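Right, one structure below, let's go through it.
All protein chains of the complex are present and in place, except for one that has been dropped.
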Amino acid sequence: MSEALAGTEAERAESIRMIRDSAAAVAPRGGDTKRIRALRFQDPGYDPAVLRRMGELGWIGLRAPEAAGGAGLGMGELCALAEELGAGLAPEPLIPALLTATVLARAGERELLPRLLAGEIYAPTAWQERPDTLEVPGSPDAPRRFIPQAAGAELFLLPVREGGRIALYALPRAGADLALERTQDGGNFGTLRPALGEARRVADDAGALLAQALDEAALATAAYLLGVMERSFGLALDYLKTRQQFGRVIGSFQALQHRAADLRIQLGLTRASVESAAAALDAGAEGAARRAAVSRAKARAAEASLLVTRQVIQLHGGIGYTDEYDAGLYLRKAMVLANQFGSAALHRRRFLRDAPEGDEE
Amino acid sequence: MSEALAGTEAERAESIRMIRDSAAAVAPRGGDTKRIRALRFQDPGYDPAVLRRMGELGWIGLRAPEAAGGAGLGMGELCALAEELGAGLAPEPLIPALLTATVLARAGERELLPRLLAGEIYAPTAWQERPDTLEVPGSPDAPRRFIPQAAGAELFLLPVREGGRIALYALPRAGADLALERTQDGGNFGTLRPALGEARRVADDAGALLAQALDEAALATAAYLLGVMERSFGLALDYLKTRQQFGRVIGSFQALQHRAADLRIQLGLTRASVESAAAALDAGAEGAARRAAVSRAKARAAEASLLVTRQVIQLHGGIGYTDEYDAGLYLRKAMVLANQFGSAALHRRRFLRDAPEGDEE
Amino acid sequence: MTAAPAAPAEPEDLNALDDEAFRLHVRRWIEANYPPELRHPPKRLHWKDNKVWYFKLAEKGWLCPGWPKEYGGMGLSPAKQIIFTEELERWGCARTNDHGIVLLGPLIINYGTEEQKRYFLPKILSGEHIWCQGYSEPNAGSDLASLRTEAVEDGDHYVVNGQKIWTTLAQDANWIFLLVRTDKQAKKQEGISFLLVPMDTPGITVKPIINLELHDEFCEVFFDNVRVPKRNLVGQINKGWDMAKALLGFERIYLGSPRQSAYALKGLRALAEHMGVWEEPEFRDRYARLRLDLEDLKAFYGVYVAKLRRGETLGPDVSMLKICQTELFQRIADAMLEIAGENAGLLGPIEGNRDLNPTGLYIQARPATIYGGSNEIQRNIVAKNVLGLPG
Partner (left out) sequence: MTAAPAAPAEPEDLNALDDEAFRLHVRRWIEANYPPELRHPPKRLHWKDNKVWYFKLAEKGWLCPGWPKEYGGMGLSPAKQIIFTEELERWGCARTNDHGIVLLGPLIINYGTEEQKRYFLPKILSGEHIWCQGYSEPNAGSDLASLRTEAVEDGDHYVVNGQKIWTTLAQDANWIFLLVRTDKQAKKQEGISFLLVPMDTPGITVKPIINLELHDEFCEVFFDNVRVPKRNLVGQINKGWDMAKALLGFERIYLGSPRQSAYALKGLRALAEHMGVWEEPEFRDRYARLRLDLEDLKAFYGVYVAKLRRGETLGPDVSMLKICQTELFQRIADAMLEIAGENAGLLGPIEGNRDLNPTGLYIQARPATIYGGSNEIQRNIVAKNVLGLPG
C-alpha cells in the first residue's frame, strides 16, 4: 500500500481523468441538489441504490488490491473521485465504506468483502471513541462515536485491542445498541455501544492497516471538501456576475472582487495541497512523510472549506441565508466534514511532529 | 497611587484637554519631522534642551505627588500627553525619565529628584535583564539591557535585589560599562554592566513601586503608540485623497476604502482601550484589575500600531518605501515601541491570568 | 456589581434614579418576572411563544422604554434605554414582536397625525396590533434607491403592487408598515412614502422563508392590487425614506452591543472545557485574543454610550461598532466550530445541552454581517462619511 504505483505521469493523468468522467455520471457537479434535498433529514440520509451503483463501478474497492477483487488504483484516483462527489454533494458514505473494504481486503478477509465491495452491505468501521482523533484505542466496551450515516449500516466493523494487537470484529446492526443523531447536512452520526458477544472476529492484526487507511480516508475527505469548496465558490461567482445593486453588477465592486480573488487563491492552494499529497502517497511515501503529506492537505482543506463556504454566504447576502438557496448545503457539508478524520488543529500538530525540517523537504 | 483621583468627569476632561494643548506647543502633531530627522542616528538621539523644557512644563513629574514637587496628575493626563508626543514622534525619553522620577518621588527620595523633575539630568531606570519582560530580578551583576536613549543618560537608576526587597541605586554614567546600539527610529538602546562599587543607594524597598510604575510606563507607551498610529493613518488618508491612478483618486477604490475603514476601526479600538484603561487606573483599580487594564491596552496598541504603520506603507505604494517620505518614520517608531514594556504576547498572557472572568467584568 | 438586595417600592421617576440604581431596579424585576424557560432562546420566538412576556411588560408599563410618558411609554433617557436593553440582553430575554414598539411607535409619535396617534399607539401598548416592517425588497436590500413596490392613487385609496422580503415575523403580524414608491420619476431615495396596511387586506400573501437555522423568522410578503386608505399614509408623501432613516440612527448602536459576543464567548469557554482544550496553550492564546477583542469592544461601545449620555447624537462612525461586534461574534463562533471535533457536524446541541451548541451559533452568526446594512455597506459608510474618501 505504501509502494509506488506503476505508470508514467501521462498514464496516471489519463487514469485520473477517466475516474472523473465516470463520477460525473453518478454525481453531477452541483447538478442534482434536488436529489440531495429529498434525502435530507430522514433515514438513512442517502440512497442505498446509489451506494450499490458506486460498488458496481468499482469505487468502494478502488483502493483494494486487484487480487482481492478491488481496482488497485491510487490516491490520485481516489482524490479525484472524492472531489467530484464533493462537488456533487453526494450523501452516500463512500469514504467510510471504502475504508472498511480497504482494511478488510488488505487484511486478507474474503468472506464479507465481496458484498462490501459490491455496495450490497454498508459496514462502516466503528473505530472512534472520542472526538477529533485518529487514534484507535480499541477498548472492548467504550462507545464508538460519530459513525457516518450509521442509520444505513447493516454491519459495523469493530476494532478491538487484544494484547498488543488490534483485531477486527464484524457486528451485525440488528440488535446492536445504536443511537442516531442528525447532522447538519441531513445525514446522521451513530453512537454504538459494542457488544462483542454478538460479533464475529474477521481479522487478527489490523492496527497498522487501519491507521494507514484512516490516513487515506482523511486525505479523501480533504479532496471531497475541495469539491465542496469549488462548487460553493462557483455559485458565488455566478451570483457576483448577475446580481445587480446600485445599478451595477455586484461583481464589479472591488472589495468583492478582491475577496473573490482571495477565495480563489485558497482553492488553488487546497488543490495543490491535496493533489501533491496524493502524488506523494502514490509515489510510495511512508511513515512520517506519509502522515505529514496527509496532514498538510487535511489541515488546509478543513480551514479553507469552512472559510470559503461561509464567505460564499456573505457574498450572497440575504438570499445566501435561506435554506432554499443552495449555498447553505455547501456550508453544512463543510461543517460535517471539516473535522472528520481530524480537525485542522490536530493535523497542524501532527504535521509539525512528522514533517521533515530543512532545506530539502 | 492606586487611589482614585478627585474631580468630576467634566473636570477630568478639562484637565486632559489642557495637557493636550500644552503638548502641542512642544511636539506639534506630525508637524516637525525635520527636527526628528536631524536628531536621528547620532548621539544622544534626542534634544536634551527639549527634555529640559518637558521638565519645566512639569511633564517628568506629572505622576509624582505634589508633595514631592510633582504635578500629581492622573493616567488620563499622562496618556493624553504621551499620545500627543507619539503623534509628534518626539524622540525625547519622557516615559523613561518619568518612570524614574515617579518611583523616586513615591519612594521618598528628595535629593536627586528635583534635578530629575527639572529634566536637568536624564536618569533612566536600568531594570531589564532580558527581552520582553516586566519582571525585575535585580541581579547585582547581570547586564541591564534595552535602556532607552542611554546615550543621553547622566545617571542610571539600578534596582538590586537585597534579601526579599528591591533596593535602588544611583549609578553615574561616567566610568560605567555601557554599550550602545542604534535603534530603528534613530535613537539608541544601552546595555549596562552594573558596578555597584560606584553606585549610591537611594531607596530601600521599591519593588512594588517599581512594578506599579512599569505598568504605568507600559500604558503610557500604548498611548504614545496610539499617537503614532493616528498620524501615520492621517498621512495615508491624505495620500488616498490626492494621489491619482487610472484617472481616479486612489481613495475612491473600494478595496482601499475598506482597508482604510478597517484601520480606522483599529484606531477606534485602541483609543477606547487606552482611555478606558487610564480611567480604570485613575478610578483606583488595583492589583490584578490594574494589571489587566494595562495589559489590554498595551496588547492592543502593540498589535494595532504595527498593523497600521505597515499598512500605511502599503497604501502609499513605492513612495512609502522611501526614507525621504515620512511614513517610514512612523513604521520605525512602532517597531521600537511595540514590544517595549512587554510585547502583545506577554500582555495577552498576563491579561488572561489577571482579568476577572464572568458576567460583571 | 453585587446581587440585588430586597426590592424597594417602585420609584416614581425612573429617570431620577442614578444609573446603578436604575440598573439594579430593572434587573430585579426582570429576574423575578421573565419566564425562565425562555432565557437565551436559540431562535427568534413567534408571537404564540413570546406574547406572555409582551403582556408582562405591557402590564408593568415597561413595554415602550423610549416612548414619552404621555403616550404610555417609560420616557427613559437614551442612556437609561441602553441600560434597560443591556439588562434584557444580560438575562437572555427573547426579543418580542417589537416592530411596533421600536420603529413604528416613534415614527407615528414624530410624524403621525393626532388621529393616527390616538388610534395606533394604544393598540401597540395593548398587543392588539402586532406590526411587521416592509422595507427590504428582492432587489433593494442595502439599496433603497431600487425600491419597486409601488402605490398608485385611486380616489381616496392607494393601490399597492409589489413584493417585500426579509419581513421579520410577518406571519405573526396583523399590520405592516411599508415603504412604497409613490413617484417613479424621482431619483434615488426620493419619491418613497410610508404606508400602514392591515395584513388581512385582500391581495396580501405571506410566504415564510426557511432560513439556515431551519427557522421561519423571515417572510416574503406579496401585494397584488392591495387597496389602502389614504388616511394610512404617515407624514408627507414622497418623504417616507427620510423619516424611516431618521429613526434608524438610534437603532444602530444596538447592533454594536457587545452582549451577543459576550454570550458567545461564554459558550466558547464552556465548549473548550467540554472538549478538554481549555488548558491548552494554543487555545488559550486564541481565547485571550477573543477576550481582549471583546473587552476593547466593550470600551469602544462605552464611548458611544457616553455620547448618548451627554445628549449627543450618534454619527456615521457608529457603523464601526456594528462591524466590530458582528465580526467578533463570527470569529468566536468560528473558533467554536473548529474546536468542536466531529460535533461541528451535529444538527443540534452536544448531548442535548443547549449551552454546548457550536453549530447553532455558527449558523446564527452568519447573517449578523448581512442584516442591518451589510458590513460591506458599513465599510462604505465609514470610508465615505467618516474618513471623507470620495464616492
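Couple of notes before you dig in:
Note that the chains take the letters A, B and C in the order they are written out, and that residue 1 is the start of every chain.
The rule we apply is simple: contacts are C-beta pairs under 8 Å (C-beta built on N, C-alpha and C of every residue); 3 or more make two chains touch, one makes a residue touch a chain.
Everything numeric here is computed off the predicted structure, so don't read it as measured data.
Across the entire complex, contacts from the unshown chain go to A, B, C. Check A:40, A:63, A:300 or A:316 against the missing chain and you find that the one touching it is A:300. Residue-wise, the contact with the chain that is not shown comes from B:337, picked out of B:27, B:237, B:267 or B:337. Here the missing chain is touched by one residue of A:206, A:260, A:313 or A:331, and it is A:260. Checked against the full complex, the one of C:282, C:312 or C:351 touching the unshown chain is C:282. Although one chain is not displayed, its contacts with chain C can still be listed: residues 280-282, 284-285. Counting over the whole complex, chain A has residues 237, 240-241, 248-249, 251-252, 254, 257-258, 260-262, 264-265, 268-273, 275-276, 296, 299-300, 345, 348-349, 351-352, 355, 359-361 touching the chain that is not drawn.
Although one chain is hidden here, its contacts on chain B can still be listed: residues 41, 128, 130-133, 145-146, 181-185, 189, 244-247, 253, 255-256, 306, 310, 313-314, 317-318, 320-324, 328, 331-332, 335-340, 343-345.
The rule is simple: only the chains that are shown with their structure count from here on.
If each chain is reduced to the centroid of its CA atoms, chain A and chain C end up 40 Å from each other.
The centroid of the Cα atoms in chain A and the matching centroid in chain B are 53 Å apart.
Multi-chain contact residues of chain B (touching two or more other chains): 254, 257-258. Across the assembly, chain C contributes residues 376, 379 that each touch 2 or more other chains.
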